[in-house]
Structure formats: structure tokens, C-alpha cells
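Only a single protein chain was left out; the remaining protein chains are all shown in position.
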Amino acid sequence: MDTFGEIGGLFLGFLLTLFVYSFVVKDNPMYRLAVHLLVGVSAGFAAVIAVREVLIPIAKSASSQDGLLPLLLWVVPIALGLLLLAKLVPGYAWLGNSSMAVLISVGAAVGLVGAILGTLFPQVTATYDSGLLTVVVALLTICVLAYFHFTGRQASDGRVRFPTWHKYVSMTGQFVITIALAGVFAGLFSTTLVLLSERLGYYFDSFTSLISG
Amino acid sequence: MNQIRQSLPLALAYVFGALALIGLLFVPALAKTITGWVGFLAVIALLIGILNLFSVHSRRLVRGNIYSGVLVVSLVAMIGLGITDFIELTDGGVSAAFKYVQAPLEAAFASMLAFFLLFAGVRVIQRRRSWWAIIFITSLVIFLLGRTSLPGFLGEILGTVSDIMTLVFVSSGMRGILIGIALGAIAVSIRVLMGTDRPYNK
Amino acid sequence: MITVACPNCSFENSALSRRCTSCGTALLIEGYVRCDNCRVLTPKALEFCELCGSYLAAAAPFDKPLILPSSRQDANVADTSPLTLPANLSTENLPDAQEITEQYSQSERQDQPESSIPAWLLDVDAALKMRSISEKKADETDSSSATKSPESKKVEPPRTDVYDELLRRLDTSHAVTQPADPKESEDWLEVLEVDDDNSEQGNIEDLAFQALAAASLAASHLPGKEGRADPPEDQPLVQPRAEERTERRQKGSTQPLDPKGKLLGVPQQLAATELPAWLSDQLQRPDEDEEEYFDDIELPEPSRATYLEPTVPDAEQDETDGEVIVLDASFDKWLKQLSDEPAAPDWMTEGESSPDVPFESDSVQMGAETPQWLHDIHEAEGDTALLLGIEETVEDSGRFAGIKGAIQIEPAIAASLIGTRMVDYSISKEQQQKIAILESIVHTKPVKQKPKAVEPPRDSSVRMRVLLAGALFLVFLFATVVPSSAEWLKDSTLQPATKQTEQFYDQLMLAAGEPVLVAFEYTPAMAGELNPIANVVLGQLADNDSPVITVSQSAAGSEVAAIIAEDIEGLDLEQLGYIPGEAVGLRSLAECFSDPDNCETLFGEEIPAELQENLSAVSLIVILASDSDSLIDWIEQVGAQVKDSTLIAGITQLLGPVTVPYSASGQLKGTVSGFPDAIYLQQDLLGIENEASERVSGITIAIWLAAGFLIAGAVYYAVTGLNLPRSGKAKDR
Partner (left out) sequence: MIFSTPNLVALLLIVFSIASLYFLTRRYVDRSGVGLRNIKAYEKLQKQAVKAMASGRSIHFSPGRGSLSKATNPTSLAGLSGLQRITEDASSSDKPPLVSAGDGTLFMTARDVIRGGYEHSGRAKAYESQKSQFIAADNSPMAFGAGVSDILNQGEHGSSIIMGHIGSELALMAEAAERKHQDQIIGSDNLAALAVAVSATEDVLMGEELYAAAAYLQEEPAHIASLQLQDILRILVALGILIAAIVSLFPRT
């Protein structure tokens, strides 16, 4: 990209940034313009990447390899893909349900294994620097888990009864969650402050260097 | 006919769900194949979604909505650049559009969150008069000031308190929430794999 | 703000609310009418439902009391209501909703005599029937509530209050619209005119609206599908063509009516061009059939009052055609049935009136709604009265038992057969004046209303936002313009997590010369915080002569990698690019690490031999992540599979706490958490000066400012009065 293009890009970016920041005061046409531009561009980008990075490589691999097997391997997804397209045709939309069923059930399997191997096991067996800290964190974690407890015994008067200790344990859990979320909020806030200062600093530096030549 | 409509997707869900499960746990090659297929389906779904975005905003454009016009034009332009890149009429057109349009816009939106988070914090004080709100705001202030070390004794105390709170409470809270999420995910996934939940048969 | 008290819980609702925000009870706000076909609420000014385009019976109520038996179109208009019940139904033996809708469908197939009874009267009657039906149903559902599905549970706002409200209003409207003295008829007409401006006064339109609203609520109150039954698909509903509908909506009013049909309440759009298929068939009946009828018919005098003329479905058609429409086969058949009736109804025994019945039941109040001018006409001449079946008597039998002044349908229909009855009568001047006034009313265009409720409320906190945002901007401006601020803030700036950062640095240096995989798991949104880390890492890897392989789970990530790599000099870069499939995709990549021989292709892309070699030799994996999911994917899918590789992470400050357990368990050998750590890594550990470090002072001041705002706010509200609940349990977390 030549210098002229870079300067143009810098000005375009700055202009769009101003459009976006104008929303801090109130909603306005410039902001809406920026939003629609971003949505359009990102959708276009996603489409290009989907074709360039997924569909074309699949076509390549299917065509490049010898033998019928690689082709047969893609018969199923292509058939399912066509069925999925049938969802666009009124009256034949139900054909696409089979594809959605495959997609959702496989997704559920991925989610299930991910939840067990990816989160549950590591978090259950997690240890911290000191033994004391590990135990304290473990106890507080159990309180948090107790807070989420859903089911209790339904008495004849329709009320749901939990053990008396549950009240105090879950309140402790709620206390821990509140502080944890405050911590995450603080982290997010300082992250976004960094982003803000980076944006302002970037344009300030770029324009000063542009002016100073 | 109606029975086929209902039972075919269910049968496919059972078969592919079981295969995927076995593959993910024990036969990586199988998992790779099946997830590759599903990835392909997801891409088709993505393209259908983009088609929907295009059609919805084209209709609005016809009705004279200029913003939808901007959206449609930018979408088409990006895809056009993708095509010209592919047939080597342009070189890195998509990357350039990403660098000079999408990247600054995303960065601007993300940095604007700083304002909104500040507004949200102030609103909590304005509106919520509960012990939990007080705990939330107090810890928030401690965490914020603890990140910077204020000069003097106060700075030291806040720093230490903030570190302890992070190590003990934030770790426990996050851990508890993440485990809870995992439990929920297990329950929902199993319902889908068992066929009790059938979002595909609506 | 104007408020409306809920009749059920007396909660003060916004005047815009049609249901109590507290208990869900309908508040029956003026100006809306519910479509009988799809039950969508539509501004009363619109003549056709915005959703399904059905004719809104309550939108032009004046035409209904004036319907003549020959008005086939109006029969349809009335029929479009699923609540138009056939005459053989009585409130004593009520059918369930299914039966009613069936009856309704039949009533569309054949022209039912009752459809010439004023539709508003039918609606009210039907509303009352539906009320009792719904109460019945409510009882049933209550009894079976233990077993019923939650869907049926949820459709149970206390709707009965709606009917009480309805009845209350009927009383008042009765008081308004039933002047005791004929002289007050002008007032009544005024009331009608006022109603065009949607005044609060009760009147026929109001009544019809309430009846429809109540009836449709009753219908929707029925549990299960019955209550929500659509009209059968094979039923032709009187609907204008789409383009005509939209045009009409733009005009927002009734079209000027056909001069012949104007007083008969048949809007032009319901004329022959718009007639349902079955009706068009009737129009195209062979001539010989018509002859049969004409033999017995004496055509009415042309001199008779305009408003008494039969409806002419099309402007071109003459009156004869109009009559033909009346006397179709089904009608004839029905009339035959009538004559077979053993007990002759009251109207056959002329002059003989039924004994008065005290005004007690609801239907009595309904009946009292008969327009006064009709009574006047009746007083003026007996024949017309007979023709219209208006007598100052209270019905003692049939479905209008106890109703005073109900329009007798049978004589009216019979009259169209026995032409002699229609011949000699005259109209007094007074009546003509009333006709003129009535015409003017029919032609008055209702004011188009916009549903006020959808107007977005004002944004009230602009000042607060400008203050806070302005303060933040000033802080950053100050920090950017005055770099020296970095000096006096040096000891108070954001504190880096030194230990984790040093571990990160150690691992980076240990991998010198060996291939390193760098995962870019962030979009440009988070580039502000992660690009500095990426720059430092890639710069150091270039210095270490480590071949770098970039990869990402997101397309945007691979673009970001390319953008950053552009600016790094002497970087031995190989791009693996975008890895689709998230966790599973990474698992496949991990296999390439552990089993390079079976890794010629990855996601359809051929992997060059050199890259395969580098992949198998990778000893360090650097994850630059802005969200916990992708970070955990790497730790679990790759870190767990590839035993002899080390994982370190560059993350946002937000993810700091997420990584604590992974760092503690040794799955992550080091982390650089956000911008402050990046500066620490670059300046203190690598000894490279970074101008961006001056920004830290700005961020520090901004954090203090935010904390200051929060503390000040807390103090302010504490001083102004903090009314804490006894227990915070009920409140937010």
C-alpha cells in the first residue's frame, strides 16, 4: 500500500472513529452509518473467508487426491448442505431439518466433551500456589456451586424447601460471585481504557508525525 | 410422510451424535471427519445468514433506507474484492479493506466500551440500593485503585487487599461459575443427544 | 403523565397501556380494535387489519344498524367475525369454541339470515356468550391445573375483569346512547360525530369495539388451540387486494361509498370486484333462474328512501341485480324452513306486542343500544317499522329474549319477497334530514391514528454521559499532550504482574533458535491491548532467529497476524492461517505436532515439507488471546496432547484471573497480562524503550478518575438517603 493509500486509510479510520464516538453523546446518523458499514464489511469478510479458507480447500483436497474415497467422503456433507439450502425453499424447508439435526447433535457432542475435558476436569483438579490457598478457594468454590443449586423438596403448600444450611452457604456463594464479577468488571474496564488510550494515542501520534513530515 | 419428517432428523441426530462422541473421545480421525463435515454445514449456514442480511437490507434500501444502502454496498464491495483477489485482478484487496475499514471500526467500538462501563458503574450507584450493589461497587473501587499503587500507606493497603481478593474471591468465583457452566452444558448436551430436546424438529 | 387505574388491582398504568403492567388485565384503551381474523390490535381508524387485511367490523360501525336483508356483502362483513354465532345458539346451551368456529365457517358458506341483524348487536351478544364460555373453560382449566402444560398455565391473566369493565362501560354507553326522549336523537348523532375524535364517551362504535375486544380476548383466553383457531383456509374472507389495502392505509380512511350502497354500510371495496368466490358464483347465475324469482317480485318504487334500497354490489349493476343477490338458493331454502316453523313468530301477528320484561339481563342493555332514529322512523310509519321489524316491545323468545327494540330480521327478509309491503310508504322531512345527517356521518373520514405506544421514550441521561465522557477525554488528552506526566506518575502507574511476566520472558528466551508457534486469538477490537505484546514477542523471536508459525481459530486473527508481521524486520514467518472447527480443529493440529508423517494436508490445504518439519519441532506455543474460550481450547486440546511443548500466553487484563488456575497447575508456564505487563516485559526485561509507555500515565489517571466518580457518587447517594432493604437477598448480585 503506497503512502497516499496509507494517509487515505488513516483519515478514513479517523473519520469512522469519530462517527463511532459520537454515539457517546447520543444516537445520530453518522453513528448509524458507521454501524451499517461495519456490519456490511464484516459480513462480506466472513463470506470471503468462508469460501477462501473452507470451501475452496475442501474442493481442492477432494479433487487433488486420487481414488473415489476422498470424493465419497464429501458426498455426505454436500448432500446435507443441499438439504440445508432447501430451507430457503418454502414448502421444502423441512428437508433442511435433517442437516440441522446432524449439525446440532455433533455440536452437542463437541460441547459435551469440551465441557468435561476442557472445563470440568481441569477446574476440579486445579490447585494454587499454596496448600492453604487451595483449600480456601476450594471451600469458597463449593459455596458458589451451592448457590446455583436448583432443586429442592416441594412441600404440600407448594413451597420449595432447602436445608437450612443451604441459605447461608449460598449467600456466601453470592458474596463471592459479586466480588468476582466486580474483579472481572475492573479488568474489563482497565482493558477498555487501554484500548481507548491506544486509539487516541495512535491518531495523535500519526497526525503529529504527518504534520512534522 | 409426516412421520418421516419427524423421525428422519431424529435418527440422524442419534447416529451422528454417537459417532461424534466416540470420535472425540477415542477415534480422532473419525472426529476430524465428522467435525469437518459439520464445519462445512456451518459455512453453508453462514452463507445463508449473509444472504438473509443482504435480502433484508436490500428490501429496506428499496424502501429508501440509506443506511441499509451503505450496508448492502459495503457487503457487495467486500465480496467483489474477494472475487477480484481470487482471479488476481487485485492483490490483497480484502486485507486492505479489513485493515483500513473493519479494523479501525472494531477498535473504535471496543474502545468506546470504556465510556459505557463507566456509565454503567455510576448507574449502579444511582439506582441500586442493596447490600449486593454496595459490595459490588466497593470491591470495584478496591480493584481499580489496587491496580495502580496510590502514593503512601493507602496505596500499599489497597494493593495488598486487591491482590488477596483477586487470588481468593475472584479465583473462587470464576471457578465456581465455570464449573456451573460446565454442568449446565453437560445436562443440555445430553438432553440433545438423547433426543429429549429437538430444536431441529420445530 | 395520564394514568389509567387497573380495574383489577387498581395499579396506575400509563394511558398508553392496554393491559395492566401489574396484573395483565386489559385496560380497554380507546382507539384500537382487534381483528376478528388474526386477533391483531389495529388502530381503529384503519379499516382493514394491518396484518391479515381482514375488514375490521368495528372500524365502520354505522353501516351495521342499517343493513338491509339484501345486503349480502354485509352478511360477509359480519361473517368475518369468528364470533358471529348462528341464531340457533342460546346462552343456555353453550358450545365450545371449536363448535363456534365451525358454525362460523358454515355461516360463511351459506348466507345466514342473522347476518342482517346489526353486527354490533351480534358482537355484543357473541361477546357475552364467549365470556361465559371462557368462564366455563377457566373453571375446567382450574380444576385440571395440576396436570395441564405450562403453556395453558401462562395464558391466564385475570381476563374476567375485562368483561366486568366491558359491562360497566356498556351501562354508561347505554346511558349516553339511549336518549329517553326522541328529541335527543340529534345529541345521539353528535355523540357519533364526537366519537370520530376518539372521545371517551360511550357510543355504538365504542360499544362495538369493546364487544369485539372482549370477545376476542375471550377467544384468546380459551386454552389450547381452540381459542386460537384460524378461520378455515377454504373460507373466502372479504379482503381487498394487497395494493388496495396499502393504498387505503395511506389514505387512512374509508373510501367514499357507492351512492346506492352508501347508507347500507357496504364500502366500495366490498363491492363485486372484491366479492368472495362463492358470491361471485351467485352473481353469474343463469338468467332463467333469475326469471323464476322475478315472477313473484314486484320491484320497489324508485321514489323510496335511498337508505332503504337494497345493496347493489357493483356500481354498474341495477337494482334488479341487487335483488337477485338477496334471493339466492340458500336464502330461499332458509326461508322455506322458516315457513315450516310450527309456532309463528311475533312479527307475523301484526300489532300484537309481547308483554314487557323488566330490564335486568345484560342483553337488555345490549338491546337498548338500538339507535334512536330507528325508533323515530318506526313512530313515523308502521310499514317501514314492520319492514325493519322495529317495535317498542321487548322480545320474549329467541336469542334476543328480553331485548327491547331489537330489529326483527324475518319480516325484513320476507319484505323483500312480498313486494307489496315495500311499495307504498312516504318519508317525512324529519327523516330525510336525519338521512342527510347520517350520510354526512358515514362519509366523515375517521382521523388516522398512530399507535402512540411505539414512540420511543426520551433519552434522559445525556448530561451525565457528556460530563463523564468529557472528563475521560480530557484525562487522555492531558496524558498525551503532557508526556512529562509519565514522570511524576512513575511510582503510581499500573503495576505489572512481575512474576508471571518473568516466567514468560524465560520461556521466550529458552526457545531461542527453535520453531515457535504463535496463535493470534484476537480480533482488531482487542488489538490495542494485545498488539503491544505481539510486537514484543515477534520482535524478540526475530532476534532469537526462531522460525515463527502463525495460526488462528478466527479469520480476523490471521489477518491481524499478517498486519503485525508486516512491520517486524527479519522475521522468519510461515503462516498456517485460519484453523476452522475451534476445539476439534486444534485437536487435528495437535495431531500434526505429535504425528508429522500423517500431516501432509491440514483442512484441505497442503502443508509444505519445511512447515511440517517446523511443526514437529515446535517447542514453544505462544497464545495471544482476548477471550477465555479460545485460550482454554489451546490449553486443553493442544497443551494436553502435545506433551513436550510449552504453553505461554499473552492475554488481556480481563483474562488475568481466568489463567490463575492454569498457571498454578503448570499448564501455562508464563503469562503477560495486558498492556502494563507488556511494557514491563519490553522495557525492564528486554531493555527496549517503548514510547507507548507514556500512555500508562493517562490510563492511571483515568482509573483514578473513574474510582473518584464512583466514590463521589456513593457518598452523594449515601448522604441523600440510602434506604437499604432488610435483606439484600431479593436484590441483584
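For reference, chains read A, B and C in written order, and residue numbers begin at 1 within each chain.
Keep in mind that, in the parts below, a residue touches a chain if its C-beta (ideal position, glycine included) is under 8 Å from a C-beta of that chain, and two chains touch if they have at least 3 such contacts.
Keep in mind the model is a prediction, meaning the values are calculated, not measured.
Asks: Kindly name the visible chains that come into contact with the excluded chain.
Replies: Its contacts among the visible chains are A, B, C.
Asks: In the complete assembly, which of A:L10, A:L55, A:I142 or A:M171 touches the absent chain?
Replies: Of the listed residues, the one touching the omitted chain is A:I142.
Asks: Of the residues B:S95, B:S162 or B:S189, I need the one that contacts the missing chain.
Replies: B:S189
Asks: Contact with the hidden chain only, please: which chain A residues?
Replies: 26-27, 32, 34-36, 38-39, 41-43, 45-46, 84, 87, 93, 96-97, 100, 103-104, 106-108, 110-118, 120-121, 124-127, 131, 134-135, 137-139, 141-142, 145-146, 148-155, 158-162, 177-178, 181-182, 184-185, 188, 192
Asks: Determine and list the chain C residues touching the chain excluded from the picture.
Replies: 13-14, 16-21, 24, 27, 38-42, 50-52, 149-151, 154, 157, 220, 225, 228-230, 451-457, 459, 461, 523, 525, 554-556, 581-583, 627-629, 633, 654, 658, 730-733
Asks: For chain B, which residues reach the chain that was dropped from this view?
Replies: Considering the whole complex, chain B reaches the absent chain at 21, 25-28, 35, 38-39, 41-50, 52-53, 56, 102, 105-106, 109-110, 112-113, 116-117, 119-121, 123-124, 128, 136, 174, 177-181, 183-194, 196-197, 199-200, 202.
In this text, only the chains that are shown with their structure count from here on.
Asks: Between chain pairs A-B and B-C, which one is joined by a greater number of C-beta pairs in contact?
Replies: More contacting C-beta pairs are found at A-B.
Asks: Based only on mean CA positions, could you tell me how far chain B sits from chain C in angstrom?
Replies: 28
Asks: So the centre of each chain is just the mean of its C-alpha atoms; given that, what is the distance between chain A and chain B in Å?
Replies: 2
Asks: Multi-chain contacts only, two chains or more: what residues does chain A have there?
Replies: 24, 45-46, 54, 58, 110, 114, 119, 123, 126, 128, 174, 177-178, 180-181, 183-184, 187-190, 193, 195-196, 198-199 - these are the residues of chain A that touch more than one other chain.
Asks: Can you list the residues of chain B that touch 2 or more other chains?
Replies: Each of 24, 35-36, 39, 43, 98-99, 102-104, 106-107, 109-111, 114-115, 118, 121, 132, 136-137, 140, 144, 147, 166-167, 170-171, 174-175 in chain B touches at least two other chains.
Asks: Give every residue of chain A touching chain B within the complex, in rising order.
Replies: Contacts found on chain A: 1, 5, 8-9, 12-14, 16-17, 20-21, 23-24, 29, 32-48, 50-52, 54-55, 58, 73, 76-78, 80-81, 84-85, 87-88, 94, 97-116, 119-120, 123-124, 126, 128, 133, 136-137, 140-145, 147-148, 173-190, 192-193, 195-196, 198-199.
Asks: How about chain B: which of its residues touch chain A in the complex?
Replies: Residues of chain B touching chain A: 5, 8-10, 12-14, 16-17, 20-21, 24-25, 33-48, 50-51, 53-54, 57, 67-68, 70-79, 81-82, 85-86, 94, 96-115, 117-118, 121, 132, 135-137, 139-140, 143-144, 147, 165-183, 185-186, 188-190, 192-193, 198-201.
Asks: Please name which positions on chain A make contact with chain C in the complex.
Replies: Where chain A meets chain C, its residues are 24-27, 45-46, 49, 53-54, 56-61, 64, 110, 114, 117-119, 122-123, 125-129, 171, 174, 177-178, 180-181, 183-184, 187-191, 193-201, 204-205.
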